[in-house]
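All protein chains but one are shown in place.
Let's look at chain A:
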Amino acid sequence: MTLQHLDTPPIPLSRDSAPGGSLLRRGAAVARHGLSRYGLLAGFLVLWQVASTMGWVSPAVLPPLDKIAAALWNGIASGALVDDIAISLQRSGIAFAGAVVLGIPLGLLMGQIPAVERALDPILQLFRQTSALALYPVFILLLGLGETSKVFVIFWATLFPVLLATIGGVKEVDGKLIEMARTYGASRLAVFRRVILPASVPSIFVGLRLSATTALLLLIAAEMIGANKGLGFQVMNAQYNFQIPLMFAAIFLLAALGLAANFVLVSLQNRLCRWAAPAR
């Protein structure tokens, strides 16, 4: 007797589609899933459109969605909003890349070597607890009103989520797995590469997703305070000029940017962590 008869894996190894399942039934299942997941969102948008066209709310404040879509289309077709998207992506992209390039290696180092963490932790806590927006005037004085100060203030706020998540990920690696690797004679480097690094990847991605959100948040704040281009500037500017549909168009673009960044990171995480249950 072998054990195969006794235990069956708790999760099926392959998800074959049900044999003989009709296309119609599958279509219905997809529709039901879609409704349960996106029904409320669709209802919200329909309510917005109806409330605005029927005059339940002032269309000047909440314009109907078709007006917003038209403003969005005009902005993109004329190229005006495209420039704003490009400059906003550039600012947040450079800052985010800088935070990743510094934050992940520094986090791995601090998580691995307690002496480094002990020495750096107090100053990092001080920096982290000081609002980046409060420091923005300081950065402007130091770096000028140009692109550098904007990118730097975004970088400043974006660094901490990924750094702290990386440190946390490294420190939370199961010591029993490290001990197991040691009993097979693994060197320090091998333990780091084969155990600590892969074990930290899920927490690093949590940090990356938080950092991406922070980057967009700070982008808008920086662009509202001292810029003449960019999506954040466009939101403020459209409001000053009472171009409310254009304002909402810029807001929707920002939301789309956030969703896209999250989607890219989640897809990347699921690719890298096929061993874990999929993240959402």
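Rule of thumb we're sticking to: a residue touches a chain if its C-beta (ideal position, glycine included) is under 8 Å from a C-beta of that chain, and two chains touch if they have at least 3 such contacts; residues count from 1.
Here is the rule we go by: contacts and distances are computed from a predicted model.
UniProt records the chain missing from this view under the protein name "ABC transporter related protein", selected from "Acetolactate synthase small subunit", "ABC transporter related protein", "Acyl-CoA dehydrogenase protein" or "Cytochrome b". Shown as candidates are A:37, A:176 or A:280; the residue that touches the absent chain is A:176. The chain omitted from view is touched by exactly one of A:89, A:120, A:135 or A:186, namely A:186. Interface residues of chain A with the unshown chain, by the touch rule above, are 1-4, 6-11, 13, 176-177, 179-187, 190, 194-195, 198-199, 201, 273-277.
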